[in-house]
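All protein chains of the complex are present and in place, except for one that has been dropped.
Moving on to subunit A:
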Amino acid sequence: MGYVALESLVRMRSFTGSVKMVAVRMQFTLYLVLLLNIYNSFVSALYFHIGETEKKCFIEEIPDETMIIGNYRTQLYDKQKEEYLPATQGLGMFVEVKDPDEKVILSRQYGSEGRFIFTSHTPGEHQICLHSNSSKFALFAGGMLRVHLDIQVGEHTNNYAEIAAKDKLTELQLRVRQLMEQVDQVQKEQNYQRYREERFRQTSESTNQRVLWWSIVQTLILVAIGFWQMRHLKSFFEAKKLV
């Protein structure tokens, strides 16, 4: 019902002015932005170097029912040109994702450029591991692989352009949708926080119990040993006729 009111408000605003021309210009700029964004996401991501057989793992501590999208791109160092080649054929990355219970939820091999998506079903620390699979790589003798990596979690995985197009949302509706997604993420995180706090409390109480019981046990052992020592020595000396 709120959506209907907002939609009518936006319709009234766009009615004034040269709507058609503005719409055309906007469409063009939209496509331009879309193109630039795709280019951007493949160029300016963070990167690091990985050895041939090295395995790099990243940890994501997330609540349940959270989606993670990972984009990566690899480049191989070309010794002749002394620069990193844009993409290499036959070079693949093996992606393995483990859930908090050490169970593998995603284990797949992708090409030199890839995208992996998974949704968590249990809250906790998920481990994302990457390593290169290529044996042909050995030809480049001790080279390093450059990996561009971008991991998006939760609300950031939403592609708002797609959502806007699919549900035919106006600007304000899309903004509200984004706010809803953000609040959803906040709520999930708070739930997860409660679960974690309980675990923490259990650990602390277990430590408390252990300290208590072991102190008692040790004191008892000490006293018992003391008694045994004295009794044993007394009987020993009596046997030796020294007392």
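We adopt the following convention: a residue touches a chain if its C-beta (ideal position, glycine included) is under 8 Å from a C-beta of that chain, and two chains touch if they have at least 3 such contacts; residues count from 1.
As a working rule, contacts and distances are computed from a predicted model.
Protein name for the hidden chain, per its UniProt entry and selected from "glyoxylate reductase (NADP(+))", "Serine/threonine-protein phosphatase with EF-hands 1", "Probable ribosome biogenesis protein RLP24" or "Transmembrane emp24 domain-containing protein 7": "Transmembrane emp24 domain-containing protein 7". Summary of contacts with the chain left out: across A:67, A:85, A:105 or A:176, the touching residue is A:176. Annotation: of A:53, A:107 or A:206, A:206 touches the absent chain (contact as defined above). Of the residues in subunit A, those that touch the hidden partner chain are 6, 9, 13-14, 17, 19, 22-23, 25-26, 29-30, 33-34, 36-37, 40, 43-49, 56-61, 149-151, 155, 160-161, 164-165, 168-172, 174-176, 178-179, 182-183, 185-186, 189-190, 193, 196-197, 199-200, 203-204, 206-207, 210-211, 214, 217-218, 221-222, 225-226, 228-229, 232-233, 236-237, 240, 242.
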